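Note that one protein chain is taken out, while the other chains of the complex remain in position.
Lettered A, B and C in written order, each chain numbered from 1.
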Amino acid sequence: MLSFARSASRASLRAAAPARVASRALATPSGTMFTGVWPIMATPFRPDESLDLEGFAKAVAFMAEAGADGCTIAGVLGESNRLTDAERAAMIEAAVAAAAGAGRPFPICVGTSHAGTHATVALSQMARDLGAAAVMVTPTKEVAPQSDAALHAYFAAVADGCPGLPIVLQDHPASTQVFMSADLLVRICADLASVRCIKLEAVPTPTKIRAIRDAWASAPPAAGDCTILTGLGALYAGFDMEQGTDGFMTGFAFPEILAAMNAAARTGDLDRAHALYAAYLPLLVFEQQPGVAVRKELYKLRGLIASGHVRKPGGQIAPAAAKGLADQIARSLPGRDITKPLVL
Amino acid sequence: MLSFARSASRASLRAAAPARVASRALATPSGTMFTGVWPIMATPFRPDESLDLEGFAKAVAFMAEAGADGCTIAGVLGESNRLTDAERAAMIEAAVAAAAGAGRPFPICVGTSHAGTHATVALSQMARDLGAAAVMVTPTKEVAPQSDAALHAYFAAVADGCPGLPIVLQDHPASTQVFMSADLLVRICADLASVRCIKLEAVPTPTKIRAIRDAWASAPPAAGDCTILTGLGALYAGFDMEQGTDGFMTGFAFPEILAAMNAAARTGDLDRAHALYAAYLPLLVFEQQPGVAVRKELYKLRGLIASGHVRKPGGQIAPAAAKGLADQIARSLPGRDITKPLVL
Amino acid sequence: MLSFARSASRASLRAAAPARVASRALATPSGTMFTGVWPIMATPFRPDESLDLEGFAKAVAFMAEAGADGCTIAGVLGESNRLTDAERAAMIEAAVAAAAGAGRPFPICVGTSHAGTHATVALSQMARDLGAAAVMVTPTKEVAPQSDAALHAYFAAVADGCPGLPIVLQDHPASTQVFMSADLLVRICADLASVRCIKLEAVPTPTKIRAIRDAWASAPPAAGDCTILTGLGALYAGFDMEQGTDGFMTGFAFPEILAAMNAAARTGDLDRAHALYAAYLPLLVFEQQPGVAVRKELYKLRGLIASGHVRKPGGQIAPAAAKGLADQIARSLPGRDITKPLVL
Partner (left out) sequence: MLSFARSASRASLRAAAPARVASRALATPSGTMFTGVWPIMATPFRPDESLDLEGFAKAVAFMAEAGADGCTIAGVLGESNRLTDAERAAMIEAAVAAAAGAGRPFPICVGTSHAGTHATVALSQMARDLGAAAVMVTPTKEVAPQSDAALHAYFAAVADGCPGLPIVLQDHPASTQVFMSADLLVRICADLASVRCIKLEAVPTPTKIRAIRDAWASAPPAAGDCTILTGLGALYAGFDMEQGTDGFMTGFAFPEILAAMNAAARTGDLDRAHALYAAYLPLLVFEQQPGVAVRKELYKLRGLIASGHVRKPGGQIAPAAAKGLADQIARSLPGRDITKPLVL
């Protein structure tokens, strides 16, 4: 059902998709943008802390080759808070160019969250002007004490400032300390047609997915194809699928595994989805440990980047963690050449 | 008083275990107190918010029957921050009485962390006087800005106030916002013979275990049998075992599973340990989702308590989560009667 | 003037004050409980960290003698988070006994905030049963992410658990990280007749006072005599009076000064209120510096307690601060014997 790879144009790309199974929980509108697997890209740096755009472009191209539906750059684990605006611009250009070479539509979503509303709009406009297909936005803590109305206004300002640009609303209290109720999310989606996706990362995710889906029955989003994607390294993927996630937007560096799980769920085969989830869960658990160093080591092991350097003040991977990761890959994917896209 | 680990009954309990292999990482002193599996007990409440001491005693007895090495009460997920001091006293008495009926030494450790140093000492003395074998202590945030010296002084005060009483030092920044470096932990252990165990819950746990074990080679703890136990619902158990955890002190309600993993690791059979970890990881992941409601539902499903009520302002389990849990148990333990201790 | 304070001694104490003018902003219902000056009491400890009940009783009696309208014990700066429940009980008894000797009604309000709703109720019932006239309650952070409804429910539970017991709702985000909008406060007051006072400490206080007073015009509190008292060491007293505070509930150890300002404001003489505020502001600023050590030093200088010891992990007063305080008193109150109630 995630047929992206089968055609040249995006419209025709989705035409080939098999009829969706009649499951309320799993049904998503045809032609939706944010379904399937959207890797959140790590940002490669050289040991001297400089930005490695070549490695970045290579990693984006690899994700397309590996079957991802799009990718998101400059997210939290893309070390976006350690980038200057000029570096952001260079990254967007590099990613858009890499996506253009994918042989099929491969949309780039850009994280543009900023403490100032005006600056969020400015960064979003820049992303759009440089060819991004969407932006991902999460509020900062300062917005939160000012009530749900302030949170609503923040997203409205981004929508107003970039008419027509799809917005992924990120709900990630662990990094923002901003708690948005399911009710608030539903209201924002109902009011703002630009909000095309909720990137849901407020634990426990399965019950929040359920609460939103239930509310959407009576208060549907303004965007007919608004979806829910979950993140958190896909730690809860099995349970998120049960409650109706539309896919995954997360940094786990094996999108092939997520795509296989999601494909099974899309066809209603939750048993297979759960079996895949269980099979790869030790690797998922290892990979989502705090700190982006593990993720970058995995990029390195897959041959995408030359250095797994994390920008300061972030920490580098500990030798014990590097060995543990290699050991777990050997257990999870014995005998596989992980420098090539996997066929599962 | 704390000689239980050396007693015959305990020795026979472990008689079936193969001889420990001579592995530096895995070796722990014989007769150590804090090894194996120590469940952190949930605190049962009735729907009217009152304390259910009968259910609590039953749960403690069950953990002993299921092969746990001791248990810890009034921890973070024991909703200790929602208890009055009188309720704590009643719980300690109930747990100590239940343990006395276990047919073998079954030590009770009591969480006594308090924002005030003097009150931590007072609660620890109370625990000791009521028959507890040890206390578990973690500093509050107010201590932290005042430097490592203040954190050291906090633990020293508890040790001084309760001579001879074993202390489990809990390192859990997610709940306390207090970050203790491996260096600081090593120094505290070197100086205070009362500190018999580090309950290590600072992610990523595997690398911190490694850092502490490496440092202990040159700066050993004052307590010859000081150990490391990991928590966090055993989410990282497989990787913690690789790096040399001495066992688990966590609330996962199937101590049998943790004990089987730990027994394999103790004998040097890390392959079996990893296989068990992988086999039960979906259940571990589900169970450790934030909020204690899932854990209490599991107690209920195991027949230990009548109500899974969480004290306000905590939230009750969502129907979707209850169903998800039941489904996962069916996948993880098909056909098993979980109201009885499992044989794995 | 102040209700319970109908006795002759109090009447004569205030005899000099002119009749209250008919000002909407400044008018408070006759017979109201929470008006005037309510010191938040520091809790004295001996250098060995033990509770000094004699000093505590002496300090309470002094506040009555100095013209306070009541006092609040076990508040944030009463180091309530460093007390055991037994110590709280002893303090309530000591305060109630001291108040009984005041020769006029002198109500004791007790801080009973607790992370658990049930425990807040239990501590409030204990306070009431030991003779307290009211309780002061502020929510903890865990309540906040769960929405305004959860905050409302928290106060409702306390009201339900202690029918008829007056509640002071404390709004102090600096210590709680809980942000309550003026709207929410107005709604809680409208629904719960037990809420008799808002202790308003959310900066900027003057504008929040104004917002609440404006809202009360159309949505009055259920308690006809519900008032607003401000705290924060009276740092903003001059501006709070302009916007209609009903008085001060704060720990500044010269209630005589606050009473003089408040008396001037009550009679509509804001010029005199401002002049008094300006005259004593350097002392107010010095005293409200973070840490309770300065306040305790002031108690010591007034002859109320033998030791200004702050319980650990709190810090003791620095010599430079002790000297600075003495110097400022010499500048603010030259030649005065501050061990006696001041006549201003």
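Basically, contacts are C-beta pairs under 8 Å (C-beta built on N, C-alpha and C of every residue); 3 or more make two chains touch, one makes a residue touch a chain.
Keep in mind it's a predicted model, so treat the numbers as computed, not measured.
Check the whole complex and report which displayed chains the hidden chain contacts.
Across the whole assembly, the hidden chain touches A, B, C.
Pick out which of C:E49, C:E242, C:E256 or C:E297 touches the chain that's been left out of the picture.
Checking the options C:E49, C:E242, C:E256 or C:E297, the one contacting the hidden chain is C:E242.
Taking the full complex into account, find the residue in B:S50, B:S147 or B:T339 that is in contact with the omitted chain.
The missing chain is touched by B:S147.
Which of these touches the unseen chain: A:V37, A:A57, A:L83 or A:L276?
Of these options, the touching residue for the absent chain is A:L83.
Which positions on subunit B touch the chain that was left off?
Missing-chain contacts on subunit B: residues 144-145, 147, 173, 179, 181.
List every residue of subunit A that touches the chain not included in the displayed model.
Residue positions of subunit A that touch the missing chain: 49, 79, 81-87, 114-119, 122-123, 139, 142-143, 146, 150, 153-154, 157, 311-315.
Just the residue numbers, please: which parts of subunit C touch the chain that's not shown?
The list for subunit C reads 203-204, 206-207, 210-211, 235-236, 238-239, 242-243, 274, 277-278, 281-282, 285-286, 289-291, 294, 318, 320-321, 324, 327-328, 331.
Throughout what follows, only the chains that are shown with their structure count from here on.
Linking chains that touch, what shape results: line, ring, star, complete or other?
Basically all the chains touch each other, so complete.
Taking each chain's centre as its mean C-alpha position, how far apart are subunit A and subunit B in Å?
It comes to 35 Å between the two C-alpha centres.
Round to the nearest whole Å and give the separation of the Cα centres of subunit A and subunit C.
Averaging C-alpha atoms per chain gives centres 50 Å apart.
Check each residue of subunit A and list the ones that touch at least two other chains.
Where subunit A is concerned, no single residue meets two or more other chains.
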